[in-house]
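I have a structure here, written as structure tokens, and I will follow up with some questions on it.
Only a single protein chain was left out; the remaining protein chains are all shown in position.
Letters are used for the chains, namely A, B and C, taken in the order the chains are written, and counting of residues starts over at 1 for each.
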């Protein structure tokens, strides 16, 4: 197998993922809207491309890890989109957090064009991506899952299959991000009640994250929430808001009344509306959001 | 040391806790409103008492593990309450889930009467109590914490100290129960969205509870939520509602706006209002509550 | 002026509106998806058309009063849409409850095609439409508002202008429907608390709707809510849900965190998810929704 991949999206996650692929011997044809980002990979085996179309030329795999549905669609279908430059049978591994409907739409488009599509969204912050500790969710036809496997194994600690429905993995990803937001709201409220009762916020967080809630989300995010430390910005509030909006959309589409989805959606929307979408982490939307309302 | 303890409250948690103390060589003077409950301990070294007052006679420790603030206060202060029969310096170990204010009130009363008081609420379902796996939170004066230690060590896997404020441990307990309710709501909404998207509810739950949310609450409760199994009733919805009400009260007292506390409070109140307070588990209030609204 | 109008949409509102136009001497070229609905107008001066395109032929005005954005767009742009059959300069009076964005989109399309567009959504239940008591909100260019005036005067008791922004009137309409939903939730909760306190639900409603809340919404809807009378179905829950969804969308687009919009959205979604979208009135979604949760 030729170890050459089109790689589109050099954001906080894309960069470490690209590095791991390079380390594993892949040559990457990278494309990013802001070209300067490619400099972070410069020592590696890459070709910097000026369009998605170029990045997809003569490869068997194109990975997209982008910020939102419209950006992914544009990378595929836009004037400089890669649909028309893909090899017959080449596989688009779609790792962004997008709607299941977008996956279904892209699958149909690829099928018509003679290329293939796999939804493979990931869980993990940039450090996890760097450490190949991402969890990768997949869903779709068996052959595309099989084909993508070697590539995905360079990126994460586990590939979890959620069946044949194309967009299933996207639902799992959005559900998971909702669950993380819910955990952030939970900790923010709980630890603030404790703090205002005279307890040590950190000690309370330590107790819960080493007993009943001894798991990565409550441990890793709990550290930030309990210490009220919201810098540096690892995942922008506006991206969190986008995910909340997509989760709410899936709740609407599946006709699932979900008041907690609404609550976390509004918490993030507040952060964005106040002008903090770009300059604060989604953790702050919850941690600082609750603290502010509580006057502490 | 004389190994004799007044033990008041033989509910789902009280029974296994009492058994462990008996196993460790304590003789218990037990009292329970429904006397028949004592039969479950009959093979052990116990004296069945007909009032709290009797149960507290000639012992150094009185444990209360009761359903709510008023019941605890009545056991101490009622016509048959144990305040007047306690030995000077005897220690009331108060393990129920009650308001911090109730603890402060009881501390003052005990101090006036020459007896002592310790808030020591516990986390754990009946199985955990049986397996001595409870987490015991304490707060208060150093000497009472020291005094209670040997008794508490028979009951749990860890004693966590939350400082000198009498009611601090009660706040931690209510915070924790709120966090469990929030996790139940989170899973109920998330897994229902997944289910209605065509995914396997159980598979989604397994993924999250073995990765991002690999911790007791998401694992143990997640099993019930994902399987929609709400029997047998281990913790009645009405007791869950009582805890939600107390958590909301602490949020009010500390002036902490907490919309998620309100949300879980209303979820449990709905279960109680519909007449399910006694005959269903608090897990069902969330799991079945969300499913019902979603029409599945 | 030739008194001939293309009239598309013979729903609960469309029928009485059409009747009033006929009474005022207009000849209507009517189109409705379900053709049989036109029978209700048969004694009048109408031509029954089999497509929107036909309905718009040789008239100066085309009125659409349809259920949702996609249906309106399809009437204009679909294979049998009326865009291509409209006279140059003819005016599309768009009276449905749709997104402001849809209005902006339709305006651009009409402008390109040489026709004109006016957003003119209405407030009022079918009885109000029959009695020419609708409130009609308009926004857009002065000339189109002027042109539509004589037609609109046959339909309502007042035309309120909200400025030059094309979609402004649509925002007002969605805001108003949100406010009605909020009033329904308010009454449902308030009157149920009163009822469960032993008061006469109707007497409480009468007091408020003849004093502090002496206005059409609290009076007319209050009668249904207080009497728990949810038949006949005048406005389907699913249409209410659609409006709540659009209101939420405008809240998102304008970046306005709106927890009460979320609350009423979820109340209506619950009704739809439970399978009552078609067979119950939106009033029931609130009135019965609150009663059910309260166990009465």
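Points worth noting:
The rule is simple: contacts are C-beta pairs under 8 Å (C-beta built on N, C-alpha and C of every residue); 3 or more make two chains touch, one makes a residue touch a chain.
These figures come from a predicted structure and were not determined experimentally.
In the complete complex, the hidden chain is touched by one of C:26, C:82, C:218 or C:235, namely C:218.
For the options A:130, A:233 or A:273, the residue in contact with the chain missing from this view is A:273.
Here the missing chain is touched by one residue of C:59, C:93 or C:194, and it is C:194.
For the chain left out of this panel, the touching residue among C:72, C:90, C:251 or C:268 is C:251. Residue in contact with the omitted chain (choice from C:8, C:204 or C:285): C:204. Take chain B: the residues that touch the chain left off the picture are 245, 251-252, 255-259, 262-263, 265-266, 269-270, 272-273. Mapped onto chain C, the footprint of the missing chain covers residues 100, 123, 135, 137, 158, 160, 162-163, 165, 167-168, 171-172, 175-176, 178-180, 182-183, 185-187, 189-194, 196-200, 203-204, 207-208, 211-218, 247, 250-251, 254-261, 263, 290, 293-295. Against the chain not shown here, chain A presents residues 259, 270, 273-275, 292-295.
As a convention for this text, only the chains that are shown with their structure count from here on.
The angle of the rotation superposing chain A on chain C, based on CA atoms and rounded to the nearest 5, is 180 degrees. Counting the residue numbers used at the interface between chain A and chain B, over half appear in both copies, so the two copies meet with largely the same residues.
Note: centroid distance chain A to chain B, computed from Cα atoms, is 39 Å. In chain A, the residues that touch at least two other chains are 251, 255-259, 263.
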